[in-house]
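All protein chains of the complex are present and in place, except for one that has been dropped.
Every chain is named by a letter (A and B) in the order it is written, and numbering of its residues begins at 1.
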Amino acid sequence: MENYKLTINGQAKEVTVDPGTPLLWVLREELKMTGTKFGCGISACGACTVHVGGVATRSCVLPVSLVGNRPIVTIEGIGKDPVGRAVQEAWVSEDVVQCGYCQSGQIMAAVALLKGRPKPTDADIEASMGGNMCRCGTYVRIREAIKTASQHLA
Amino acid sequence: MVRSESSGLRWLSGLLLLCTAAFTPSGAVGQVATSKTSRDTGLVAWQQVYSVLTYPRCINCHTATNYPQQGDDRHRHLFNVVRGPGGKGVPGLNCATCHQSENANSTGVPGGYNWHLAPLSMRWQDAKDNILSSAEICRSLTDRSKNGGMTGAAILRHHQQEPLVLWAFDPGQRRDGTLRSRPPLTHEQFVAATRTWVDAGMPCPTNP
Partner (left out) sequence: MATAISNGSDLNVSRRSFLRVSATAAGGLLVSLYLDFPALAQEPNKPKTYPPDAFVHIKPDGTIVIQVNRLEFGQGVQTALPMILADEMDADWAHVISELAPAADVYKDPLFGIQMVGGSGSIAHSFMQYRELGAKTRAMLVAAAAQQWNVPANQCRTESSVVYGPGGKSEKYGDLAEAAAHVQVPENVPLKNPSDFRLIGKKTRRLDSQPKCNGSQKFGLDVDLPGMKVAVIAHPPIFGGKPKSVDDSASRNVAGVTDVFEVPTLHKGIGVAIVADKFWAAKQARDQLKIDWDFSGLQPADTAQLSKQYKELATTQGTVAASQGDLKVLDGIAEDKRIVAEFEFPYLAHTPMEPLNTTIRFDGGRAEAWVGSQFQTVDQMAIAQTLGLRPDQVTFHTEMTGGGFGRRAVPDSHVQREAAEIAKRFKGTPVKLIWTREDDVQGGYYRPMYAHRVEIGIGPDGMPVAWRHVIVGQSILAGTPFAAMMKNGIDPTEVEGASDTDYDFPNFMVSAHYPEVNVPVLWWRSVGHTHTAFVMETLVEELAVRAKTDPIAYRKKLLKADAKKSHAVLDLLEKNVSWRNSLPQGHAVGYACHESFETGVACAVDVSIENNRPKIHRATYAVDCGTAVNPLTIEAQFQAGSAFAVTQLMAKGAITFKDGYAQQNNFDGYTPPYIMDAPTAVDVHIVPSGEAPSGCGEPPVPVLSPAVVNALTKLTGKKYRTLPLVTV
């Protein structure tokens, strides 16, 4: 067991866990931040996506020992960011969600996309969102919402 | 930074080994000797270098395609990972989305500093994933218009120090706890072979 100091959504947090524990389970079980989801555990579905040092990151495969001092942003905190807020609003206005379980990860990936490419093409969307699975299949509305958010941010 | 210490130690011990075992007089690191090393000796050394470059741990990131490969069967990288403009993926799906600056052994994800794909000019495969011949790769590697302007000394330094080259010799464990396979040479042998080849003037096989 090791002690780790983390900065999550701007707040200092401290946990004592096995160094190999994935950040996902530190968030969900130690810090009770359950908005970040467990989907596959092998970085295949993207439901666990958070931002670590500004990079969309699969928290299910990131051992907490490798976080270092990089700040973490989760779905619970992304609304404080203007791009994050625009994406969340677009998701609601486009009625994207169905079961909703993958959408935390979809939103976190979409925010990273729009920060890197404020005017994404369909091809950009497919490349950047290509690792985020939605079993309900809400992809058509995910595309629409990303474009809507992009327009609102322009 | 546990790993950089241990790999540093490995690197140092490699150097020590080289100092005692190398056949060629060891000049300053990276200095190309106009040595007595013959072209034939150089070509033998190159084949050893080639065996490492084309090993899955290395060639999987020297693809000709818009995606990296994975595994000893060099399959297309899962989860729709793409090359992206700088070889580091695209926003939202970067290499760093999963790959950290060191191996994540508890989850089986390999990692190294600045994880990325080699540029297309350094592809060691064709568009159908066939491995290029020894002569083809040698020509690319020694072509400074393709290799990022590297001299022989710089290539040797790349093989000695580049974190992702070092990673190939310490590739960590898979998700199921088994170890990833390593190239046919140790890092020390790989550097020694590169040095011999560089000392011989970087000869390339003449066959196509």
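Going forward, contacts are C-beta pairs under 8 Å (C-beta built on N, C-alpha and C of every residue); 3 or more make two chains touch, one makes a residue touch a chain.
Remember, predicted model here, so these are calculated numbers, not experimental data.
Shown as candidates are B:L78, B:A127 or B:L179; the residue that touches the absent chain is B:L78. Summarising the interface, chain A meets the missing chain with residues 1, 17-18, 20-22, 25, 28-30, 32-42, 44-45, 47, 74-76, 79, 88, 91-93, 95-104, 107, 122, 125-126, 129-143.
On the side of chain B, touch with the chain left out of the figure occurs at residues 78, 80, 177.
The criterion applied here is as follows: only the chains that are shown with their structure count from here on.
Against chain B, in their complex, chain A makes its touches with residues 19-22, 41-44, 46, 49, 55-58, 60-63, 66, 109-110, 112-113, 115-117, 124, 127-131. On chain B, the positions that touch chain A within their shared complex are 78-82, 84, 90-94, 96-98, 100-102, 104-109, 111, 175.
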